[in-house]
Structures are given as structure tokens and as C-alpha cells.
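Here the complex is missing one protein chain, while the rest keep their positions.
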């Protein structure tokens, strides 16, 4: 508890005063440019690796950066997506996994979480990724399997994302950008899914080579049919 | 998208190198001291107002800092609690609301989210707070009602937290500390629920007066009965 | 079937005529003072051990005197609580377990009900009690474990009770009394949970010693804030 | 609370001692001959109108004597049926409605429980009865409609009962008897559904006329095919 | 894919032109006389064995010709029944199983579909049939058990059908006819459930002997009480 006490004390005496003006501006309204859905893991701080200020990114964090498909009985992630995409109108949605993810390890060996019924139930939303890996990859080392699973999980959750009405509507029109990332805790790198190429690429290399930024957005379908609809 | 690109670039060139050693240490293990459940709101950055480093706090963020009660069909928040409390063994769980919360405003006027089915469904978990306010408070200004509702929502979600088996077991023994906070975006203050007094108190005043830190933990019941159980 | 036939015949010829006046008065209205949630067990007749007349107690009986937490998809117990507390306005809610309870035995050894899917699913609501016992008690005899589990189950269901909006609202104000009992089939005794002391006490001793009656009610929080709200 | 205190005191001093021997015999085992599913209404005491002693009848009570059909996600009533029919092996299951039932009134005018979400959700299991009445009966007085609805609800819940595997198996063989009753609070009468005639008859008249006892049991189908199965 | 291409080509050049007039008549309205609920099995073409033209039969096909009971959270089969019975007003509902059904084999040996979570979950609706067979039949050959299970599954799904409000209302009045069939893939025969006799009979023999057509309809109960209701 001491760490919470000291942490708040440092915040109120040191870091808050530096940003007082920003917070005054933010006190009655938020206009984040992006939504980030990432893992609850303590080492994965999305504001940190996107150099975001308070007010910049709307953040949904859960075990395994899961996006359940939109179904009749929806939960917290669905609510967050609906709020970010339909109410706040964010321009980007990022689904961000990470290396050494406990949720991905548990998905690889489901029997390891047999005594954790809530975790087991939740991770069923990642079974699709395991199914893809089991049926398509042939790795020797389990480290490779973990890396593949982490990537396939991001791809699968992006597919789930498209079943949400608010997302589907804006994707059809082409005014929402999706991103699928895997953050590397050890070296700070990010690999991003490129929908055109069908695999992940290093963002550092993209920046260094001056390549165009890879996204997970499917092609817009309806830009031609638009009339005077909102 | 430009902001995401530039943000990551600044991170890899500037902020990551400063913490390279920390991340190497963290690359294969996390040992956070606390779990923080707070709103997805872009202005509420829990690592910021607790001066936390990567690896310090396990973070679950959703619209309205909701904790659904533990029931037969559990979702992401239940999984996060189970993982943090039973696997990671965090010492504290903080439920943190905030001022100007869109989710609380929507709870006050449910008809405002009629067109948002996922948000509406999710916020049913906050109806208990609205019920408490409607039946017990008599405010003139709606700003007061919003403040009361935000506090009552934190109290209600703390009650939900106690229905989770992993939490109940450690509360009975007395080795888990609960905190119920409301963070003030404008002035950086935090009000904390004091279970003994039954209301919220300012943490800044607590620090300035050298009072003991208020918690939402109910009294341990079973410290006397413990034998050789783990 | 013979027992049902004879039973009704005795009732219509003997017991009904004795209470004809009471039933006439009751024919268009009920005003019970208490709700009792207890086990379906044939040996546990709540009207009997509370010396209640028809019209006195609103009774919800299910396997294991379970109170599921209030969640989005509610069932029969939630409906009964809502009806008793919000419509009928009962002054007390009693959650009453009992000795030699088959549901508690099944909770101790879940594999014994593997072939009973509905019972297994229902008793998941009592897992929280098993989790508390497994992690905190160290008994040698299983009889002791059964007794502890039966008590912890009552405590857990009382915690579930507090997640119901109608209950939370009246508890906050302080005008609803909760009781957590364990009824002893063999000797007719009742042990009641005392929230202040954090353990169960014998009601017979309470009566004999003239002590104040123990309740499971948490302290009222909002008596001070009340204005003209209903 | 005074009534609970005095009630228990009278029980321990007066009624328990009279049955001490019975309770000793019951302390480690129950062998009820029947299961009774009836309303939580305080005026409907099933042990009373069947002249049952402790240990005679296994009792499930909920708002509206509802029996949800057996589905994938089962609740408390399903668990009670499974336990009574498959574990305890009761010979009879009685579904018993009653006059002046608040749940039936709420089913007639669903808008009257709009503010009671748990009650509304639960009573959806009685909509089938309302649908039958709306499409088949033409009453002038609403009292008549209430009586018809109460009867049709018992018939519908009996149909739901047949979807439960443990019930279906014993009905097919012909060794379980079903009863559908409506208890009249004012005059103590019971009307029972006669499956053969397809309507309700007065049990008092049956007894007075020496007629055979009406049941809701469908004809056994499989008595001929039985070999050495258990 | 070639077979789909060629199949459509043959249809548009050969079979469609023969029925052009029928399709013009059907283009804005359907008035099917029956609903058929049967298995998705490719060998079971209900239009074929009932010599139906387009527009004659409303068809719901799923794995195992399952009819989940009507519950609070309904799916596709419930929607189809409601639409066929309440909107289209079909005169008959046929539940049709078949020989060599993969779903029935999976129900006999549930462990064979352990790796198929969706199939396993869905077939829980057929467990009632397995329970009836296990507790009542004693077969030596598993072929006999498969045949019995297939028949009992049809009977069970017919019982589920009666829990649907739209069906219950019309059955009570007596203006809906139910049929329970088992179609024999090898020899084209159909066995139909006769509710009066409680077992299945061959429709070919019925036709050859000029017997009356067997149905699964329970007796109408309410034809006498009808007044001016719709």
C-alpha cells in the first residue's frame, strides 16, 4: 500500500502541477484520436509506447487483449468499442498483443488454467487463434509457437472487431483505420499486421526505410454508393 | 494515424532507451503490487496518477470502471480479477471512478444511450448505484447527483468485487486490501472510500494531516481460525 | 400419492376450519414481515421453526439456499428478492442454511454430482464458499469442514444479496435487516451470523443470556445524507 | 424482527420438544415422498395444506410457481427437480398455483412490473400461459381471466417439467406421477388438473364423490419395451 | 466449386424455365401449408420426400433436427417456429429425424465430439432422449440403440415444441397438427409417431392398409371454452 500512497503523493506534488493547464482543458470533454485495446499486463503501458498524453487514447485493457465478437449478450469490450467508435468517433482502433503474455501461454496449455474458471471461460475467445496455429503451423520450439499464437490472436480479434455494427459501418465507408500490433517488452519494438501482405512487419524498419505504415484495415466497399447519408 | 506513428517513433528513440534496463528485467516476468480497475476514459491514466513504472500495476480498463458480480457466465473483468488476485497475488485492488464520466452520465439518463445497445447492456451493472441514489439522495443540482452516483458506483462495484471467490477467500483471511477511489480530472485530487466511516475522504487532506490511509477493506473474519491451511 | 390425498383431506376437514377467519382476511392481500431464503430440503420447514402463520413469511426455497448475485440475466431468486424487498417491503431477509445439507456435501465433493448437470451448474454459486474454506480453514474431520462450509455459504450468499439493487438501496439507508442462519435439524437450534463479531452465535444462548439479537446487516451509510427522497 | 425472535423462542420451547424424536430420526437422511413446486407467496404454505410433517415434502418455492424448461443454462428450479427426481427419487411432483397470485396479475399486465427487471425477466416463463389465454379465452371480467391464467400457467409449467431429462425418463416408464393444482387461499379448496379430461376438477368433490384422484401424468409409453435396464 | 457452377447453370437453363409461372406467382408472397424441422444432413431433402414444390414447405434444418425448448434467450429454431406458426399460420409442424444420423451417433457417444465444442453444446438439447433410452431400453446391439435414440429424440423435440407460446396456444385450441417422423435413407420409408398409441408406425403400411394417418398432436383442451377470442 505504501507504493500507492507515495505514488499519489509524488503525482500531486510533482507531475500534476506540470500539466495543470492540460487537465483544465480536459476537465469537461475528451476527444481521443485512437482507441487501444491491449492486455492488462503491468508491463504493457499503451500511453507509454505511443508517447500519449492524457486525453489522447481511449484504453480498454483485459487479459489477452481479447475482442469478443458482437453477439446478443454483450460485455465490457463491446460497450467500450461502441462508445469509442460511435460516440467519441475515434479515427483508429489498435488491437495490441505483447511478448511473454500469460494469457497466450494459458491458451497454449488450457489445462494450466483448469482451476481458474473465469480465465478459462474468457480465453475461449482466443481458441480460434489456437485452432489456426494447430492446423497450420509446424514449429519445433514452443517459443516460436507462442510468437505465432500471439500474432494469430491479434488477427482473430481484428476479425471479431469487424462483427461490431459500429465498426462494420465505418469500415464499409472507409473512414476508420484498424491496427494489429504485437509489442515486444524486452526491446520496445512493435510488429504490425499488414492486411495487404497478410503478415506482420516491424514498425522500426518501416520507419527506418520510409515505407508506408502498415494497417489491418480491409478495403472500403461503399465509398462509391454514398449519397446524402450521414 | 500520424499521431500514432510519431508517438511510437518518439518512444523508440527517446523514452525506451532511458528504461532499457528496467524492460530487460521485466522481459520474462511481472510482479505488480496492485490491480487497478478504472474507466477507459482517455483522461484517466492510472499509471500517471499513481506515479507507476511499467511492471507496477496490473490494469483493467472498461467503460465506467465496472466490476460485474461473479456469476456463472463470466467475462473479461472476472478473468482479470482472478488472474491478478489468484495468480499474480497482488496486495491491493483499486476500483477507481472519475469526474465527468460519460458512463455515469449515461447511467443517470439511460434513454440517452438507447441507440447504443452494448453500452446500455453493460451499464446495467451500474443500475444498483442509480437505485441507491434515487432512493436515498435528494439533490437539487444534477452536478451533485453525478458526483453522488460516481461515488455510489465505486461502492457498488466494491460490493461486486467481494462476490469473486479469489477475492472473498483473501478478504476473509485479511491479506488483501481494497481501495475505492474517485479521481478528479480537473484538479488531480483523489477521494477515497473509507469503509469504517462509510463515506469518501480526500487523500490530499489525509496526507497533509498525517491521517491513516482510508481503505475499503471489510474486517478480516478468519484470522483466528487459521490452522495450517495455505 | 395416498399421502397427498389423505393429507389434503385432513387439511380440509381439520386444520383449515380452525383458521378460516385468518384465511378470509388474507384472501386478497399479503403483508409478510420477512422473506426467508432456505433450502428445498424436506426437513427444513421455515414456517415451523419461526412459528409463522400463513401470511407471515415470504419463502423462497432452492437447493442449498443459494442467492445468485444480481447480474444481467436474472433468475427466480432475483425475482423473489425484488418482489419481496421492493414490492412487499419486508423488514427482514433471512438466508438460512442447515445441517446435513446435501447441497453442501455436493459442493465439498463436486465429482459426486458430475452426472447431475443442473445441480452442478447451480452449485457453482456456492464455489465461493468452498474457496474460502479451502484457503483458510484447516480441519481434520470432514464433519467440521461441512459445518464450516455451511456457515461460509450463508456468509457468501449474504454478500450476493447485497449486489441486488433493491437490497443495496435499503441497506444504504439502514431500513432493512439481514439475517444469516444455520438451522440444526437434530436439535432444533439456530446459529446466526453476527456481522459485528464476524462469526456465528447460538440464538438459544442469546435468548437465555438476554444478549442483543445478532444480525448480518452492514452499518447504514446514508442516514445522514437523506433529504426529501422517498 | 421481534416476530422472528419470538417465533424462534416459541419453537424451541414448545413445538420442537413435541417432535424431538422425529427430528432425531431425520437428522442424517431425508426420504420425501413428493416434491412440491409452489409460489413464494406467504399465504401458500404447502406443508400446511398437505398436512405434511418435516421430512415429507421437498419444496421449491419461487414467484409464480414457475418451472423453466430444461435448457443449456439451467438455474435453481432445474437443479431442484434433478435433485428430487434423480437423487431422492420422489414418487410425485406437484406444481401448485394459487388464487390472488401477484405473479399472475403481473403476467396479465406486464407494464405493471416495468420497473422490476428481475421479476419481468422471470415471468417471461409464464408468457406461454398468457398467450394461450389471449388466443383462446374470451372473458368479460378480469377476475375470470386471472383464474384462467392461473390454471393455464400450471398446465404450461407441467409441459416445461416434461422437458427435464430426469422427469422425461421416469414419465416414459410410468413411475412418476405429476399433479397440477390451484390452491384457493380463501376457502382452502384445491382444483387439480386432470390430463385425461383436459381441465381442472375440485379435489373436495373428488373426495366427496369417491371419484378417482385426477393427475397430470401423461400415459406411460415404454412399459412394454423395458428389458433389464435400471 | 465446379459442381456449384454447373448446378446453377443447369437450373437457369433447364429447371427454372419449366416453373417460371409458379415463381412469378410466388415472387411477393409465401403461403406454405407446413413447417418441416429436419436434419442438415445432405441426404435428407424434405421437399423431395414430401414431393413439395417451392412455396409448399417452410424448412428449418439443423444438426439433429433439434427444437430447443422456449427459454428466455432464444435462437434460430425458436425464431423459425414463431414465424411459421404465428405469422405464416402453417397448419402442420413436422419434426423429422432420419437413419444413420451423425448427430444421434454423437449423442450416443458424447466423448466422440469432445473436440467439437459447438456440436457438443448444441446436442445437449438431445440429452433428454439419451436419458430416456439409458433408463428404459435394454438393447444388445448398438444399431438398435441408435434407432431407439433417433425415435426418442423426435419425441423429446416434440415435447420441446409444446413449450413455445405460439405452438401451445394453437394446440390448446386444436388447430395445429404435429407430426414426428423418422425418415429411412436406405429404403425411403417414414415411421411416424402416433401420440395415441405411444409408438412409431410405418406410413407405407398406413397407406397400404387405409388406416388413419398417425399424428403427434395432443388432444385439444380448449375447444369448449372458446368465446369470441381471435
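Note that the chains take the letters A, B, C, D and E in the order they are written out, and that residue 1 is the start of every chain.
Criterion: a contact is a pair of C-beta atoms (placed from the backbone, for glycine too) under 8 Å apart; a residue touches a chain by one contact, two chains touch by 3 or more.
For clarity, every value in this text was computed on a predicted model and none was experimentally measured.
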| message | From the list E:49, E:137 or E:200, pick the residue that touches the absent chain. | response | E:49
| note | The one residue from A:6, A:24, A:114 or A:134 touching the chain left out of view is A:134
| query | What residues on subunit E make contact with the chain left out of this view? | reply | 1, 3-12, 14-16, 20, 23-24, 26-30, 32-34, 40-45, 47-52, 54-63, 66, 68, 70, 73-84, 86-87, 91-92, 94, 99-100, 102-103, 116-119, 121-123, 164, 177, 179, 185-190, 203-204, 207, 213, 215
| field | Touching residues (missing chain, whole complex) on subunit A | value | 68-73, 121, 124-125, 127-128, 130-132, 134-139, 148, 152, 155-156, 159-160, 162-166, 168-170, 172-173, 198-199, 219-222, 225-230
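The criterion applied here is as follows: only the chains that are shown with their structure count from here on.
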| Distance-wise, how many Å sit between the C-alpha centres of subunit B and subunit E, to the nearest whole number? | 51
| request: Round to the nearest whole Å and give the separation of the Cα centres of subunit B and subunit C. | output: 32
| task | Take the average of all CA coordinates in subunit B, do the same for subunit D, and state the distance between these two points in whole angstrom. | result | 45
| Where in subunit B do residues touch two or more other chains at once? | 68, 70, 72-73, 121, 164
